[in-house]
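Just one protein chain is left out here, and the rest sit where they should.
Every chain is named by a letter (A and B) in the order it is written, and numbering of its residues begins at 1.
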Amino acid sequence: MILSPEILAILILDFIFIFFAIIAFILSIKIFLGWDANSTTKKQYRLEKQSFLTAIIIKYIFIVKVPLFLFFIFTLDKMSNVIIGAMCAAGVVDATPYGIYLFIFKIMNLYFFGYWLVIHNEDIKYETQPYTRLKFGIFIGIFFLFIVELILEWLMFSSINIDKMVSCCGTLYSSSSTSSISIIFHINKTLLLSIFYGNFLFIYIFYLLRKKYLFVIANILFILTAISSLIVFFGTYIYELPTHHCPFCFLQSDYYYVGYLIYTLLFIGTFYGIITGFVEKSKGNKIENYKISVIFNFLYVILVSLYPIIFYIKNGVWL
Amino acid sequence: MKNKINIYLIEYAINSILRQKAKNFFIVFVFILLIFLLTSIFFITNSIKYELETTVDSLPQIIVQKIKAGRQYDIDENVVDQLIKIEGVKDVVSRVWGYYYFANTGVNFSIVGLNEYENQYKNSFKKIIQNVELEKGNTSFMVMGQGVQKVLNENYYDKYFNFIRPNGTLKKVNFAGTFDADTELESNDVIVVSKDTFRDIFDMDENKATDIVVKVSNPKEISMIASKIKLIYPDTRVITSDDLKVSYQNIFDYKSGVFLAIFIISLFTFFIIIYDKSSGLTSEEKREIGILKAIGWKIDDVLKEKFYESFIISSFSYIFGVGLSFIYVYIFHAPLLQNIFTGYSQLKTSFELPFIFDIQTLFLVFFLSVPSYIGATIIPSWRIATLEADEVIR
Partner (left out) sequence: MIELKNITKIYGINTNNKVIALEDINLKIKEGELVVLRGASGSGKSTILSLIAALSKPSSGEVIVDNKRISKLQDNFASIYRRDNIGFVFQKYNLISTLSVKENIILPLVPLNLDVKDVEDKLSVVTKRFNIAHKENTIVRNLSGGEQQRVAIARANINNPKIILADEPTANLDEKLSLNFIDILKELKKLNKTIIIATHDPLFFGLDFVDRELKIHNGKIIS
């Protein structure tokens, strides 16, 4: 295992997270089983107080998680200097069998923790706190996902071997490789693009028709189609190189950190999109969640589409 | 999500912090100290890494060593002629060097043998060759680093030194001068002699060398040429400058890892103290929270205020600790701590640490300090916030 300070820092924070998450977990079970909004017993008052603690813990974990995720990516990038063959974070992710799953779990948990906070904020707006049982029950589920993420993280860091050669994005993201991502390269580009734009169109249509659940599904699919099309097509126009498919490199200064904007827009758009399944309009909020989702997704689509368009205008040809 | 920052709450939080000066002062002081130590260590290692990486001169692009049964042996000189034929190779030089153990003081000197007419692979050696004749007639001469001179003078050698050959006889070498203080880190414990003298001292064959250094025209081809060399001479170990950089990074990471481990322990102790101190509430504090709740503050509001307090304390300590560290490392050149990383040998060096701005280090220290501190205050803050207002005010 590479004992670099950055990895140690991440592991320390993981340890703090586990400590607090377990407390939150135990409290969630207690609350889930014993909550009775109408009762006035001492037990209920105690549970009410404990629900505050659980809420703070989850907020804390989420707030630290977000920048930590970025730090995590940068750490992977730094590690690519010592791992043979890896030229950026993508190679490091691929260095172990856990890398890609860890990544998926991390992103998934960002969504889940975010949802919990949304449900929580809705819940405390009402005197009857209608969603309390629900939200703590949900957290019990989230807890397990979180533990899986932490275990994967530990496994990944401890099994990285600097002597083992890894492939970098050149081979990872090509149709000839055998990695799990390579499937998307087998799909015809035009088809992929039409699915992507079509997906967005559906999002817009479902917004107009206010079809909640279809809207949610369209957003979930959008995550997949957006990332696939980003890797296969749009990324190459950001790099202006038909073979450069890496989803990490455009987070760096060479590309004006545009990666952050891209991923943030996508995250916010799909995040709010999926929330609408639960709460269409937050009590007290002027803007519907629908609108936020559509706007951000739209901005995402515009941003990524700009690159090939500008390229074509400048050079007169496609890549 | 679209809330503006609550200045009144910030003001209240600051007031609250100042109301408990003694306790908070202690916490801030210890915290700054810890952050200061941690950041200094990171700054020093970053600077040394940078210094080593950019002193391209000191890292040969390719080093070829002969390996037999897993150990390094002297390599044939004629390998040089073969290597120079490889396409892309600009220059090939054989090196003779080694360590001489000076029993009186228990110190190792690095001995390097140079020949006038060869291309020197180091600029500093070029200078020596130009200015000094290492062989004059039957007398041999040596040029040494400042550390060497000091040690030899202390042992009453001020004009010459007697090397003990492997067969026990003595070889007298006269002093010709000392190294320029240019590259202190490398040269401090080095003695330069002629190749003949070297071979004499260590009883090395004329057509053997310690290792061979290869320079390539295009640095991007280093690894390719290294593999070519490996193909031609399978009994060699071929080390590229990239390999060296990797191993340096690992050594430094290891060393800083050790310190980080110590740091964690101190941090842990520190937070137990914090937890303890924040949990114990004076009746005055309890009364205040009671008042707040009685006049309409929600539990969430009290929690938010406590969070502001811990955030202010930890951020302030962070900024101050990092700032102090900057001054310590880059203006005062980190006395004491520097030695731990440059190798605590008898011949100590001191050199200027170059200033590098690594934002990742700053984030690293931030993540290690601020979230941990805030985490330590979560439970105590919650306990305070959920006090019953009624009981407190009566």
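To be clear about the criterion, a residue touches a chain if its C-beta (ideal position, glycine included) is under 8 Å from a C-beta of that chain, and two chains touch if they have at least 3 such contacts.
Fair warning: this is a prediction, and the values are worked out from it, not measured in the lab.
Asks: Touching the left-out chain: which of A:129, A:159, A:252 or A:305?
Replies: Only one listed residue reaches the unshown chain, and that is A:129.
Asks: Looking at B:8, B:332 or B:357, which residue reaches the missing chain?
Replies: Hidden-chain contact among the options goes to B:8.
Asks: Considering the whole complex, which of B:200, B:221 or B:288 touches the chain not shown?
Replies: B:288
Asks: So which bits of chain B touch the chain we can't see?
Replies: 3-4, 6-9, 11-12, 15, 19, 287-288, 290-301, 304-305, 386, 388-390, 393-394
Asks: Residues of chain A in contact with the chain that isn't shown?
Replies: Given the touch definition above, chain A has residues 38, 40, 48-49, 124, 127, 129 touching the missing chain.
Definition applied: only the chains that are shown with their structure count from here on.
Asks: Averaged over CA atoms, how far is the centre of chain A from the centre of chain B? Could you give it in whole Å?
Replies: Here chain A and chain B have centroids separated by 36 Å.
Asks: Note which residues of chain B are touching chain A in the complex, please.
Replies: 42, 246, 249-250, 253-254, 256-257, 260-261, 264, 299-300, 303, 360, 363-364, 367-368, 371-372, 374-375, 378-379, 381-382, 385-386
Asks: Flag every residue of chain A that touches chain B in the complex, lowest number first.
Replies: Residues of chain A touching chain B: 2-6, 8-10, 12-13, 16, 20, 49, 52-53, 56-57, 60, 64, 67-68, 71, 74, 78, 81-82, 124, 162.
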